[in-house]
Structure formats: structure tokens, C-alpha cells
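Of the protein chains in this complex, all but one are displayed in their positions.
Which chain is which? They are A, B and C, in the order written, and residues in each are numbered from 1.
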């Protein structure tokens, strides 16, 4: 396999690619954000509770077996509802990062609501002794204010935007954030999310197929010097056969010998310290695209 | 394969995992619950009638070939419409359990409607001499009252909630119920349900793929000491190639030598008698999650 | 493989299973039935015209290569728009049957509209010298009147209801019809239909996967003495790789040596003449199911 230098890869420090394992511990928050009446729906709540109750402990054991560390994005509501589970993540040596308080779409919130939700999430994590270095916007829905807000609150990174598969720096009016781009391709929602009401998906792929999607992407990323940001949800990927697929994927990454398995904060620290990394002004393309198309019609 | 003790597995009595084969004999009820006008739609009715007419007898023969017993969740409306079919299930030595009368979503019913539907289901099964030990809420839609109601009516178990893959006891204000958790992953709806109107699904996966999903879950569950609750619908899984896939799945389970194939009632009896089993208060997490998120916005 | 006698299989005359290859030549009709404005949408019309223009001739050549005969269900509108194509089907020795005039849902038509559409379809086929022996209701949507109407007009069979995978006789107030049941499992819509507007499907499976679904069903049907009614649409299955998959499926059936490849009319004739065949009153289950559930709520 020929390797192709596409951009500065100094942040890789000699590895062919890097892998960050992330888990969004949404629990009940992501269905309650679809409608408060789901709080009176024991079937739906039980579907979500599987994540913290069964999925997280099982995933922690698998990660311990393989001796790798991961990053868990935790909504404040999860921290308040399942504090022991969140504490167990920290105690196992993993990173916990911010994932909003209520898992509502940030782009739909008024400016003061977005700030209140962000602060409430910080407080909830803070009660468990956690000061998060990073953030992921729920449902891939940052507002135009989110990046600047995060920089202002001292966050070091965001892992939300999908316009690259290598990390870069995002320049905002309140400072610089590292961006560690995820993608739907590397998200277990597209493989496993099945729930009729609220309708969050209609697929139950085999773990072998999900593994094929992810492993082929990892393999190809080694050619291009990319950052593989896997995003899994314990209520989906905590099922037995899916944990085993993750075990196989990580084992494969470790077996390659040239893939650095890092936490998100570790990548962000490398990126922030790297003088060669790409710095991009936030929202610049939005302006160009909007201008063209607003004039168009 | 390393085995990991996650929770008390005394109910397994030495097996690595247990399998419960369940069949929801919805027949016409699940489409008529979507709209009474489907009663004038012979195409839709015929699609559903395939279940009791062709699927059930074929599944019964396959189970007899393999000498295993299963649990059939039967709506009262099916018992009234297809009494001979339901009687044939009992005569073949299988368990018949309650699956509501009309297959409407319980969470949408008023309290007196839910009680009336439950009692009407009991009466319909009773006319065939069946006193069910267990219950499954249709469409994964129990109300907040369902568990307590079931305990009050003397049911021993429910197989609806999805917050675990091992059985546990559910504590209600009218007594304790065993919960035998199913999951969409182990449901044939996600693999085979295709009907445009009413729209119940858009997939026709190959039986080989469904078998891959289910067999890989069964295999991994042996590592974790789980309860494999397969949920199939005779109008879907009664097709020839799908019955053969089930035959292969069960043969595989039997071949492992360490999987106990039990009826739901047998698992419930084990669980109820087990002093080490986890006892969980009903609806406790709902309160926590709701409180956090109600205050949040 | 053990064979299991489920029902009278005298109509099979010693074969293990029978295969009927059917092609619904919907062409433009099935999108225009979704909205007349699609008549001003060249992109959509071109997608549908692929069927008669390219798909049918290619399928005819493949069938000739294999020396098998098939049954083509042709809407009257297709016969009027593509008369040469329909004539070429007849000239190649295949059966042409009735598939409504306009491909509207029969269950949505008023009684006089249904009769007018049926007669207009007969006239359109009649102009090409075709007197159809059979009928398939478009979109699996017969009304409660359809079977009786067809018997009254002298049809010998219908291929619409899905409550069995073996043929049977349907008793109506105007006489008896053979029913040759199709199923979504054996329909190429579930494998290949992709069109965003009108939204007729969102899947493009590989021909290999479709072949796996169909071939595994055919194989299993040989155990159960079934009728394999494949339903393909030339605008979908006329694509090169899909024709090759059909070629492989039919070759496989021929290779088994115990599968009778027949036209729908040939099966209907066997069934009608068979004194052991099951005779079922039309709509009886509808009455039972409706009564139960109307009283239920």
C-alpha cells in the first residue's frame, strides 16, 4: 500500500493513522429530547437505560482487556441520572467530555438557552469532579455560536464537524479550538439504531457488516494519514456481539502496529502544539456559500 | 473464549447462556390496530393470515423435529379468530402467553381501557383452557401501570423491557414480576418486515443475514451469561427459508452444549426462586431522568 | 433434506416445488397513479420507460436462452403506450395477464370505477388480441369485490393474496378462482426499488443478495411442496446484472431437476382440475377478525 501525504501529518508522530474511540452515553436524554412524554413510556426508557446499565460496564471491561483508553461524551442529564456509571468511567482511566446537558439540538436553541444548557452540563460533570477538555454537539447540530462559546469557556477541542478526516484548528473570536472530525460512516447509529417511536432508525445490521465498514475505513486511512474517530453509543454497541466486534476492530488496529490509539484529549493536545497544523477560520465557507445562493434565487 | 462474570448467573444453573424462543402470533390484530379500515383490505389481511395459516404449523413441525419447546405470545383477537391454531400450539406442548387482546399500544390506552383489554385477552385465552403465566406488551409499549397490573392479576413474568440481557425481578406495588428482556436485535421485524400500507417495514433481508445477526449474538452471549430471547412472528418467519434459518440457529444452540433452551415460564420460575437475582424497583430511573430534564428546559 | 407433506401436493404432479416467473410491466402507470403531475416529469417517466424499452426485450432473450415460459402482468395503459412491446411478449410464447388499466389501488376505487378500470384493461389487451386468463391486483390492493368480479368476468386465477405459499381455490359468489400467492419476499421491489420522488423505495441491493434471498426460498420450498411465484418488474430487473441474477436463479431451479417451471395459467389449470385442492371461502377470516376487534374497542 502506497502512502500519500495529503496534509501535514506531524501530529501523527510517525504513525500511519490515529484512532480515537468515543462513546456517547446518551441514555434517556436523546429520546426525552424528542418529546417529554417519553418519560411516561417505560419501554422506550428501558431501551435507553441498557446503555449505562449494561453497555458501559461491558465496554469498560473490553477496553481494559485490550489496555486502551477511550473518550466518553456524557450529557449532563446522564451524569445526574447515572452518577455511579459516569464515575466508573473516570475510575477506569478514561476521558469524560461534555455532550450538552439535555441532548437537544443546539442549532434550535436561543443563545441564552444554549449557554444555560452548556453551563448546566459543566455543573453536572463538575459534581462528579470532572472538568471536561472537549465537547461534542448532540445530533451533529452545533449552532453558529457553539465553537466560539466553547473557546470562551476554555474547551480545548470539539469533535463534531465533518469537513475533514484529519484534525485541524478552528479559529473563533474567542480563541482557537482543535476540531477532531467524526463522521456518520464511523457512527454506530447508521448500523444499529432501530426504534419505531421515537423513530431513531430502522436498521439492525450484523456486527460483521459494521466491522467491515469500520475496518475497511481504518485500513484505507492508513494510506492517507487520517484520524479515525469512532462514535459508538452504549445502548447500541453494548450488546454482546457488538462489543465483540469492537474488540476485533481495536485488536486489528493494534495489530497493524502503525495506528496510534489515543484519547481525544491526547490528539487535541498534539494538534494544538503542532506549528504545522491547518488553522481555519470558523464559518467562512458558510458565508461564501450563502452569499452565492442567496443571490441565486 | 474467556467468560466474564457480570452479574449473578445462578439462574443459568451451570449453562453459559439460555435461549428462549418466542413467537408473537399477531395475525390480523397488528394491522387492524393501525386502522380499522384494513378490515376491508383483503391484501393486507391475507399477508397477516399467513402467520396462523401457514407459519404456525410449519414452525411447530420444526420445533418438534428439534424436540424443543417455545413460548407463543397470543393476542386475544388471534385466539378468537384462529382458535384451532392456538389449540394446536398448546397440544404440541408449548407455552402460550398473553399479548393483549387487540395489539394496541398500551401506553396510548386510558387506565380502564388497558384493564378491559387485559381482561378480554384473559377471557379469550381462557375459552381455550389457557391460563397464561406471562405477558408481552404489544409494540414494546407498556404503560407505567402495566407491570403493576400484571402483578396484581397474578402474572409471573413480563417479556418487554429492554434494559438488560439477563433476567431480573421487577418490584411493583402489587408484587414482583420476573422480567425476561427481549431486544430489537433479536426480533425478526428488523430483518423481514415489509408492508407498504400500513407501513410496518421496508426490509427483506436474507435468512442468512438474519441468522448471522442472531447467531453472533448467541455466541457472544455465552461469554457474558445472558438470556437470548428471540422474538419471531409467524407471518414473517414462517416462510420456508426463514424456518430453515431458525432450524439452523436452534441446532447451533443445541450443538454448543452449554446453552439451555427453555420456555419463558421456565426461566421465570428459575428467576423467581433465585435468592441472588437482582430486584429492581419499577420506574425509578424514569423519575430521575424526568426530574433532571424537566428542570433543564 | 427431509420433505414434509403439509397439504395436498397432487397439483405438483411429483415435483418437489413449482416456479412461476411473473413480470409486472408497470412502465409509466405506477408513477402516474401516484400523481398525474409526473406526466410532466421526464426524469421519472424515463426511469419507468426503461422497463418496456430495455428491460422487456432483454428478459425475453434470457428466457429464450433458457427455454422457459413466463407470465407477464400488463396494465392496460402499458398495452396502449407500448403495444409493440406487449405483442413481442405474446409472440415469444409467454402468457400475458391482466394487471388493471391504470395501476391504481383497487381498494381505493368506487365499485363502478373498479369495474370500469377492469373493463378498460380487458379492452386494451383485447386490441392486441389478448384474452387474459389471470389477474394480479396492483400494489397488493384488491378490494373486497375484486375476487367476485374476476370470477364473474371469467378469469381463472388471481395472483395477489399472500396467505399461503401453495395455490388454492377461492370461492366467491360468482364462482371459483385459483389463487397463486405471491409475496414481498419474492418481489424485486424489496430488493431494488429506488426512486426519491415519487418515493417508491430506497434500496439498491446487489443482485447477489437478491439471488440469495430468492434461491434460499426456492431451496426451502422444495422441502415443503410450495409454489414459488417470483414477481419482477422490467424497469428494475431489466438492468444487466439483475437479468444475469435471474438467469442464475432459473438455471438453479432447472438444475435441481425436481422443480416444475410453469406459467401461472398452467398452475391455475392444474389447481382447478385437482379434486384434492383446498377450497376457501373469500373474506371469511376478515369477518371473524373484524368482529372480534370491533367489539374490542
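One rule holds for everything that comes next: a residue touches a chain if its C-beta (ideal position, glycine included) is under 8 Å from a C-beta of that chain, and two chains touch if they have at least 3 such contacts.
The structure presented is a predicted model; accordingly, all values stated were derived computationally and were not measured.
Engineer: I'd like the shown chains that the missing chain touches, ordered by label.
Structural biologist: Contacts of the omitted chain with visible chains: A, C.
Engineer: Please pick, from A:128, A:190 or A:269, the residue that touches the omitted chain in the full complex.
Structural biologist: Reading the full complex, the residue touching the unseen chain is A:190.
Engineer: Touching the absent chain in the whole complex: find that residue among C:24, C:117, C:188 or C:274.
Structural biologist: The missing chain is touched by C:117.
Engineer: Kindly state which of the options C:32, C:96, C:139 or C:170 is in contact with the chain not pictured.
Structural biologist: Result: among the candidates, C:32 touches the missing chain.
Engineer: Just checking the interface: what residues of chain A touch the absent partner chain?
Structural biologist: 4, 6, 107, 137, 139-144, 146-147, 160-165, 181, 183-185, 190-191, 201-203, 209, 212-213, 216-217, 219-221, 223-224, 226, 282-283, 285-286, 288-290, 292-294, 296-297
Engineer: Which positions on chain C touch the chain that was left off?
Structural biologist: Its contact residues with the unshown chain are 27-29, 32-33, 36, 39-47, 49-50, 53-54, 57-58, 61, 76-77, 80-81, 101-102, 104, 113, 117, 120, 192, 194-197, 202-208, 239-241, 243-244.
Everything that follows uses one rule, which is that only the chains that are shown with their structure count from here on.
Engineer: Line, ring, star, complete or other: which one describes how these chains touch?
Structural biologist: line
Engineer: Could you please state the distance in Å, as a whole number, between where the Cα atoms of chain A are centred and where those of chain B are centred?
Structural biologist: Their C-alpha centroids are separated by 34 Å.
Engineer: Which whole number of Å gives the spacing of the CA centres of chain A and chain C?
Structural biologist: 48
Engineer: Can you tell me which residues of chain B touch two or more of the remaining chains?
Structural biologist: 202-203
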